[in-house]
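The complex appears here minus one protein chain, its other protein chains still in place.
And then subunit A:
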Amino acid sequence: MREPMNVAVLLSAGHHPVSGRACPVPVEMQAIGLGNALGAEMTGLHAGPASETIADALGHGLARLVHLKIGEADDPLASLIAALGTEKSALVLAGRVGQGGEDSGLLPYALARALGLPVVPDASALREGPEPSTLLVEQALPRGARRRLMVRLPALVTVHPAAPAPLPFAYAARRRGVVEERAGIASPRGERAIEERAYRPRPKLIAKSAAGASAAERLKAATEAASGGGRVLVDPPPEEAAREILAHLRDIGVLRG
């Protein structure tokens, strides 16, 4: 029997997409569910101003929540880096993107860079790895495809909405749960030149088939182009893999010569 893993779940202050009210981010509640399924000892981490609904995560199967208090204009990154430095978590779970905030999905990457952790995005299932300090991650890829990876811990894993549904909310569990309030690190966001623009739908890139091709060929070209192309190599020798990658990069014009 291995010791329960120490897992930190990053929680953000979300907003309901319809009502606009403060609400937990579903994918983060799914992250709690994945951590619970691992039998891990979990700590929720939130850096931000006071919020009523952050504690709602306690109703979804989280026993402990650390709230790092910072101001409205502060960047949570510094506080999270400091807190994760002391928490010594083997695994950090985050949602792939927040809901109702900036929703850039960048924070996990910035955090992983600062902590020197590998990032595995879009997990839909987690299992203990075959060796100690490893984790098997099932990654959700487009069109329902799944990829299984083994990562060495510590690592940061972001969770995809394709993960199992979160545990239903239990009012009494929220009432019982503990929120530890700590002072975060004030770190005013720098003046970032973020330009806001109205959303513009982009045209979908469809491969063109030769003029005069049959309808079936045009359909094939239109549907196959989006499926990625390329080849799947299973356990190739490193040299062959490198050659393939270079060839592909030359094919698509990233590398020249």
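The rule we apply is simple: contacts are C-beta pairs under 8 Å (C-beta built on N, C-alpha and C of every residue); 3 or more make two chains touch, one makes a residue touch a chain; residues count from 1.
As a convention for this text, contacts and distances are computed from a predicted model.
**Q** Of the candidate names "ABC transporter domain-containing protein", "Cation:proton antiporter", "(Fe-S)-binding protein" or "Heme exporter protein C", which one corresponds to the UniProt protein name of the undepicted chain?
**A** This omitted chain is identified in its UniProt record as "(Fe-S)-binding protein".
**Q** List the residues of subunit A that touch the chain left out of this view.
**A** Within subunit A, the residues touching the omitted chain are 16, 18-19, 21-23, 53, 56, 59-61, 165, 167-173.
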